[in-house]
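Below you'll find the structure I mean.
Of the protein chains in this complex, one is absent; all others appear in place.
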């Protein structure tokens, strides 16, 4: 069911234990924050409280969290239409996320971007992007900039496997490789591009593509945050050390529809498949059981985290629901930066 | 000096002798026609008789001729800014080519296309194209069409190695591979993209790129028309038989500048390099000496061919020089096809 | 906007009312039945029938060979369509959101639009590119644009923007039979709009504007969904004793200059509505054509109401400001008619 096209690198269990327990707990909380935040987003849609649609990341949490956990705050990310997870994992706060999804003034983008465009300089979030592969240039350019400015920042460029259809990805991978740019292309293969199984629209093996451009490429189990974190960390430090770009294929799955309104999915995937991923490959439960087993946490701690996260969601939602819409004159602001400058 | 990135397939000498001598002589003539035609084009430029510029194919003749010799008249080709060789090899006549280059009414495109846009349905020429990689979609679409219409036509898509920089190439290779389309991507690596050595702008190995999309790929010595012809024939028949697309990398060299006005080339390549290719790797002389050696031809025959070709050039040029410009009202014609239709 | 509208072409014997989506689907199905070389390609067009479900059912009738799911490769499959069109096929390309046309501009503008001319009339490119347009759906700046003016600027392309199911069906059939590349824009908010469409076959010629409402005091030229904004404004204006004529060009290229100019000469006052950005957009061309042809008949300069010159914001109260509304049209009309 899960296709993994490259050599599978599995760190030893013992290696995972070299990481401080608190950090695994942090990742657990981060994944749970994404899960609960988005459950609430779905709820907002169902209850017709949210304008437009949203693309839920639920099921894929280990990717955003595993990767972002290995980044510094001043490292950059770019994200996609399915971006809430990346933004939260990179440090966004829920209240301003909700506010943005509702088009409210205190939203990250002053309500002008919405679900698909969350951006935040404070956490190095260059922006989610509603064009498939639309941010691969921006991410590569930020890496170029980091190199030229002589910072040691690294950039992570998240995209779905559907982005492999866009030519611009190959254009920028070529340049990233030529110029040894500190950018990691993180491809989340959740098996579907909208309503089409990815194999129907993708020829060859995914990992061969970055490799053809001289880019180091690996695949991981995208449901195992431990593996994602370890491999991402290695690739990120490699890039930070000036050894060039990498491509990380994360095999994963989205539990919900392509967007919140995609309810009848029977024509493109089976209920059994969905159930299998949820019961066998849930990233939060996988980490949870492992932590219990390794005595990094006990049930009580995990329950406390869940309570805290639920409270965070509730407070953030209340904030957003109560927040005002932007002033109407905001519509014509920010078309141009710094209009007074010259 | 010549980089060849894939497995080098060399047919045995004896294999070449299974081909009728007349056919080798025909290829010799075809290469010579391109050479002499273009020498005259350069002359036209130097003597300020030709409007605009032209990109000479001289040095690369074995590619166009070796490939087109393996095609049927109703097979299709697309070509590039450096397209005279492909057009002639596919069957264009010199008089209408010259006329087009001079912007004259009897030109292939009624004078409206010029050097970079020669097109001719009669010989299956879908058109040269002034956008780098601009025709890769058209070629792939023609192959798609051949497959849908159930003809057994094959399409050859010629482009320079510079086209590897354009994302659309990867987009269409993906679909050609998925849908097993009868298209051959012929990449002529002449070492330079305009004034830049190709290695400076190309990461990884060329053949790995089509292969990453599941496309069968081979490299040949683009100065040896025998090898080009044999390998092209195999790939074309494979495509015709429904076995899908292929990529043929032809390592070659252009003797002149990027265009006729590119006289001072010292800042991007050396005179020695140019001389080496001309003296050691000239495709016409290579075939000529082999034919003499194998007694397929004698000096007299080769000289006769040269005389005939020169006469052809002369007559064609006279035709074009004497031809009228298009009527002025042609400027507004052919903007839309079949205006009367509805 | 959801009341079915009668129109001048309504000579049908039936009073069949269907949605715009169904009208488009019918046009495609009929043409695909008529001509085996017509086919559809695009993202999620087959089983999914596009995210808007416009094509629902077509793959079942015509099979995956003629309703083809592509990778997310707008440039690539548009280019493939150009090559297919040159060699005997009649592709209908589906661009899910008109904003994604930006990815296929070389294929559309440098290739499709120019092949016929550059080849001296030897090759032709009979293809249709269907793309959505329009704002107010809370899809933000990259999924809400109306970029039709760009294509109307490029010789070799034809540009169609239907405002009713009737027009959509008739114009789409004409587009598919046309031997040139045609851009066909469908407003996302109009798919569910219903209108009369006869059961019997018909086509609508390009270059013929449709007077959607007659009036003597004022001409409102409106494109696509704006026709309905114009109609609503006209109804309100009628209550004030101002009779507005609503003219729908239907095709921007070719443009029915004559009908536009005649209406302007008759009424002497013109407002132009469009959902593309106002500056350097379609309203400027229409205003210029009308001013050139009716200058001495005009009481006042033509008023242009295009979309605001801002990227489309997500926030609903802001987004709603960006597009012309009946209220704003009524205001403008009152000014024009000296009623303020």
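All chains are identified by letter, namely A, B and C, in their written order; residue positions are counted from 1 within each chain.
Heads up, the rule we're going with is that contacts are C-beta pairs under 8 Å (C-beta built on N, C-alpha and C of every residue); 3 or more make two chains touch, one makes a residue touch a chain.
This structure is a prediction, so every number in the text was calculated from the model and none was measured.
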Among C:102, C:203 or C:325, residue touching the chain not depicted: C:102
Omitted-chain contact residue, chosen from B:132, B:176, B:250 or B:337: B:132
Of C:41, C:125, C:242 or C:287, the residue in touch with the unshown chain: C:287
Interface residues of chain A (partner: the chain not displayed): 76, 78, 107-113, 117, 119-121, 126-127, 129, 131, 134-146, 148-149, 155, 167-168, 171-172, 174-175, 178, 333-338, 341-342
Where the missing chain touches chain C, by residue: 99-103, 105-106, 108-110, 113-114, 117-118, 140-142, 147, 149-150, 152-156, 252-253, 255, 276-277, 279-285, 287-288, 291-292, 295, 298, 300-302, 304, 308-311, 313
For chain B, the residues touching the chain missing from this view: 51-53, 100, 103-104, 109-117, 129-134, 162-167, 193-196, 200-202, 258, 267-268, 325-326, 328, 330-332, 335
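The criterion applied here is as follows: only the chains that are shown with their structure count from here on.
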Neighbouring chains shared between chain A and chain B, ordered by label: C
A-C or B-C, whichever has more C-beta pairs in contact: B-C
Chain of greatest Cα-centre distance to chain B: A
Intercentroid distance (Cα basis), chain B paired with chain A, Å: 46
Distance from chain C to chain B - Cα centre to Cα centre, in angstrom: 42
Junction residues of chain C, two or more chains touched: 70-71, 73, 75-76
Residue list for chain A, restricted to those that touch at least two other chains: 164-167, 200-202
